[in-house]
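Every protein chain of the complex appears in place save one, which is left out.
Order as written gives the chain letters A, B and C; numbering starts at 1 within each chain.
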Amino acid sequence: MANLGFIGLGTMGGQMVARLLRKGHTVTGYNRTRSKAQWLIEQGMRWADSPREVAAATDVTFAMVTNSAALIAIADGPDGLLAGLSKGKLFVDISTVAPGVSRTLAAKIREKGADMLDAPVSGSVVTLQQGKLSVMVGGRAETFARVKPILEDIGPKVTHVGDNGLALTMKIAVNLNLAVQMLAFSEGVLLAEKSGIRRDIAVDVMVHSAVASPMVQYRGPFVLQQPDQAWFDVNMMQKDMLLAMELGRQLNVPLPTTAVSNEFLTAARGMGMANKDFAVVFDVLAKMAALPT
Amino acid sequence: MANLGFIGLGTMGGQMVARLLRKGHTVTGYNRTRSKAQWLIEQGMRWADSPREVAAATDVTFAMVTNSAALIAIADGPDGLLAGLSKGKLFVDISTVAPGVSRTLAAKIREKGADMLDAPVSGSVVTLQQGKLSVMVGGRAETFARVKPILEDIGPKVTHVGDNGLALTMKIAVNLNLAVQMLAFSEGVLLAEKSGIRRDIAVDVMVHSAVASPMVQYRGPFVLQQPDQAWFDVNMMQKDMLLAMELGRQLNVPLPTTAVSNEFLTAARGMGMANKDFAVVFDVLAKMAALPT
Amino acid sequence: MANLGFIGLGTMGGQMVARLLRKGHTVTGYNRTRSKAQWLIEQGMRWADSPREVAAATDVTFAMVTNSAALIAIADGPDGLLAGLSKGKLFVDISTVAPGVSRTLAAKIREKGADMLDAPVSGSVVTLQQGKLSVMVGGRAETFARVKPILEDIGPKVTHVGDNGLALTMKIAVNLNLAVQMLAFSEGVLLAEKSGIRRDIAVDVMVHSAVASPMVQYRGPFVLQQPDQAWFDVNMMQKDMLLAMELGRQLNVPLPTTAVSNEFLTAARGMGMANKDFAVVFDVLAKMAALPT
Partner (left out) sequence: MANLGFIGLGTMGGQMVARLLRKGHTVTGYNRTRSKAQWLIEQGMRWADSPREVAAATDVTFAMVTNSAALIAIADGPDGLLAGLSKGKLFVDISTVAPGVSRTLAAKIREKGADMLDAPVSGSVVTLQQGKLSVMVGGRAETFARVKPILEDIGPKVTHVGDNGLALTMKIAVNLNLAVQMLAFSEGVLLAEKSGIRRDIAVDVMVHSAVASPMVQYRGPFVLQQPDQAWFDVNMMQKDMLLAMELGRQLNVPLPTTAVSNEFLTAARGMGMANKDFAVVFDVLAKMAALPT
């Protein structure tokens, strides 16, 4: 069993730590707000007062933070991750950040004789709890080999996709499908409903059909009742779409369904739903079809 | 156990009969080419010489034929299904035909004191064999109640969506998602590939991700190697897209991702791939991105 | 000067007859409602009591009717156009009908030793009055040569595009641009408006810019004030879009902007604006952007 660190103990990060503890690993954790970590401390997690302390005390440090800015915030400064890393240690970033930001941090970490992987995941908290999470990994093959068994304790499907930053690119490539699938799903449900099929029945059929991806299975029912809190809101979804479209232009890959779906996310913002789960593209389309939302 | 008839013993129909036989039902079958039914006769299926004979000899007759024209062909004439149906008998059409054609046939069947359901399925032969097929059913609730247990022997998920014809509408609403998901999947894979990720790795990650619908799982690998024979070719897929778009216009439901994806199916035809599995929308996009197909 | 007939004396047809009279031609006209033709009779037009009489009394008969059904209605029957045509006479259809319907009628007319051209126009009544109308002509080259000088009295630009029916196809190809240009125009105006530019100023700039087609010039101001009566309503525009998309599929020509724009026409219908001028695609987009319509 390994001596692990974990920075960022929000919903997803916290559940990952719980999982790693159950698998028998030693975990030292840090979170900006300590109170949110109490339940994990009760399950045996050790507490550290800064990212630096986490990195100093462990062999492999994980992080799960909100965005590029948050990653930079935990990495830099006297109490930062970089200050705690030294030769032979590893840092595995599970956060979804810009590929360039990740590469820059990886270069700094290597200067210290340590190494870094980007390891974003595809799936929600539910997927994690079902033990079905997929992990994409970018970085050196030998570093990947060292960390792979630990990552398999988080999710069963762990894939090395290439060099540093490429796992983040892969995640963006996966995520553009989320928005497109949700809009296509909405088209199908609204078509069925206007034909005379009850909306809940249409959703039920759809989530048991050949097009029922895990995303469609958990987000499809949102068109019957929006969740109190967004799982992934329009702004966050659109952030990923823009990363995808920026890449598409740089690399000359046309992204027709991505581009069209993105405009419906923009319309959702126009209609005041920027902070709702991105399943509200259904509402945009329903309004165009004069159906209740 | 029930006394069943089955008209149309192709790949899908044949596998269904085999499944019904294994469940203990008596099945009397008919196929235009008798030789293709030999393996089922060896498993205990009774043979009838015409649709009329099938209907006359059984309580519930199923049909699985290619399209509207084929359904009309087995229904009409002195040897047709209608000639064999009488008071109390049932006809369950599993084929994908135009909703209007199905409703017209249902009306004729009711004049004879019999009844009809449309019961198209979502999924492939593989899904059927895995016992995961979904069945959508349109027609009277009391008729549905009589047939439901038998349909559950075909697939575990059987849903009554509404009146006659509406199950076919529901299937069209599901199927538009197939083409859109496939194009969005292609956008993701090509984006990953041009970023430097191996195509096979990108596919592997995608088919284990949150966007991996059953369709993505079985069709995704086609972008690595096209199947020798199309599972569902561009022409067939586009037929369903056109039905969807026709409905969309009649009912005033905008279908933005459907419309865009349909143009890539048209391009696939333009590029000479009308008879390939519709997964070739990947090739259309790859050509636009100057990647090998 | 020629001995001409004209069937269908609505707004456009009536103005054409007035123009032909001013050029010195003899015109015999027929309209379902005679009262609407009174102003033309006062300008010297002769009246005939049926399409047959028009054709019998003249060398070249024009028609300007609403759609395929109306063309068939004036052509067939004992009082129809066909009954009045004989060897050497010509029929020139200016209406926009389905290419197939036009070809079928042309074949019947040839059986009588007469000949037919399809000659749809691009432009509005305003364009006609400005003397800027374009005429596309389909049919035999020698027939075209006979009629060309007369058509030039209607509009200055007369082009022989190919065999019978092809002028109608050409018109459909032109018209798909109408809907797309109007939606793109709306995108531009709304973008300017949300940036802080007054809507009327944005329209003014646009209608004097490099993108100001005649259509943009006369329809652009509609987004400031919808006309009391539609010039070309959503239903009519969508009819042409569907003809275009049907052709696109038959001929394997992808029509991406046509397909997307068509969905916004569908949304206009969904929002109850089917009978408004198709400039209301602006309103659909404005609603999505939460701007006043």
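Please note the rule applied: a contact is a pair of C-beta atoms (placed from the backbone, for glycine too) under 8 Å apart; a residue touches a chain by one contact, two chains touch by 3 or more.
Given the structure is predicted, the values throughout are model-derived calculations rather than measurements.
Participant: For the chain left off this view, which of C:2, C:57, C:70 or C:197 is in contact with it?
Facilitator: C:197
Participant: Of C:122, C:238 or C:266, which one is in contact with the hidden chain?
Facilitator: Candidates C:122, C:238 or C:266; residue touching the omitted chain: C:122.
Participant: Looking at the full complex, which residue from C:26, C:67, C:104 or C:252 touches the chain that isn't shown here?
Facilitator: C:252
Participant: For the full complex, which residue in C:10, C:77 or C:162 touches the chain that was left out?
Facilitator: Within the whole complex, the residue contacting the unshown chain is C:162.
Participant: For the chain that's not shown, point to the residue among C:91, C:144 or C:185 touching it.
Facilitator: C:185
Participant: Please give every residue of subunit A in contact with the chain that is not shown.
Facilitator: Interface residues of subunit A facing the absent chain: 238, 242, 248-249, 252-256, 259-260, 262-264, 266-267, 269-270.
Participant: Considering the whole complex, not just the chains shown, which residues of subunit B touch the missing one?
Facilitator: Its contact residues with the unshown chain are 256, 260, 267, 270-272, 284, 287-290.
Participant: Can you list where subunit C touches the absent chain?
Facilitator: Within subunit C, the residues touching the omitted chain are 122-124, 127, 134, 136, 157, 159-163, 166, 169-170, 172-174, 176-178, 180-181, 183-185, 187-192, 194-198, 201-202, 204-206, 208-216, 244, 247-248, 251-258, 260-261, 264, 285, 288-290.
Methods note: only the chains that are shown with their structure count from here on.
Participant: Looking at which chains touch which, would you call it a line, ring, star, complete or other?
Facilitator: Shape = complete; every chain linked to every other.
Participant: In whole angstrom, how far does the Cα centroid of subunit A sit from the Cα centroid of subunit C?
Facilitator: Centre separation, subunit A to subunit C: 54 Å.
Participant: Rounded to the nearest whole Å, what is the centre-to-centre distance of subunit A and subunit B, using the mean of the C-alpha atoms as each centre?
Facilitator: A distance of 35 Å separates the two centres.
Participant: Quick one: which residues in subunit A touch 2 or more of the other chains?
Facilitator: 256, 260, 288-290
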